[in-house]
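I have a structure here, written as structure tokens, and I will follow up with some questions on it.
Of the protein chains in this complex, one is absent; all others appear in place.
Presenting subunit A:
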Amino acid sequence: MHIPDGYLSPQTAIPFVALMIPVWGIAVKKVQKTLKKKEVPVLAIGAAFSFTIMMFNLPIPGGSSAHAVGAVLLAILLGPWAACIGVSVALIIQALIFGDGGVLAIGANCFNMGFVMPMVGYYVYRLIKGQAESLSTRSLIAAFMAGYLGLNAAALITAVEFGSQYHLFQAANGMPLYFPVPLKVAVAAMMSEHLILAGPVEGLVTALGVWFVGKNYPAIMAERMEIGGRLDDWGVGKHV
């Protein structure tokens, strides 16, 4: 899902960077208010976990591959804005140090996996979980669905970004200038991989992670979910 440089036109890639700068600003402000000092290690280790889980490429029949991201797990544990910062840092390191994902494309990649994915995942989790306990079956099913839908939301927006290039940017002779595959094909390929394989893996990682942290560090889950988790604000006012 890491878009390389050249796949997006500069007219697409640069606005995403411009968009992400204020988003990161808001994220830092939110985190400054809501994250506790003792939770910083959880965000740091969690983002390193996300970095590493993205290295586990899953083989896709037909010769492709895909991977889970771990962004929804972070969002559930620490809130979507903290997840945005954590996953963005992982993605920027991946681009600069490992050449995974483009540098011009950092804005788009951070938007997809560092913003859309944790936001969608977080609200899906809260919606399905309701007032259930963090370690209840309902909460773990909610975590699975949140991971599944969060990753697929990111995959869809990624496919739309590069697939649209084929139609929007063509040379005078009609040849595509950037990503050379039509939108329909890009969406079909990306969604089949993520709906069938990577999505369920993301769901499992998310549910297992919520279970593991809830079991071993119940205070972290309680902090985010039980105390401010009234349905009227979904814990948004207090804990996001």
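In this section, a residue touches a chain if its C-beta (ideal position, glycine included) is under 8 Å from a C-beta of that chain, and two chains touch if they have at least 3 such contacts; residues count from 1.
Following the convention adopted for this analysis, contacts and distances are computed from a predicted model.
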TODO: Assign the chain not included in the display its UniProt protein name, restricting the answer to "PepSY domain-containing protein", "Urease accessory protein UreD", "Carbohydrate ABC transporter ATP-binding protein, CUT1 family" or "PDGLE domain".
DONE: "PDGLE domain"
Task: Options A:M1, A:M20, A:A71 or A:I157, residue touching the unrepresented chain - done: A:M1
TODO: Just the residue numbers, please: which parts of subunit A touch the chain that's not shown?
DONE: 1-7, 9-10, 28, 31-33, 35-49, 51-53, 55-60, 62-67, 85-86, 89-90, 93-100, 102-104, 158-159, 162, 169, 171, 175-181, 186, 189-190, 193, 212-213, 216-217
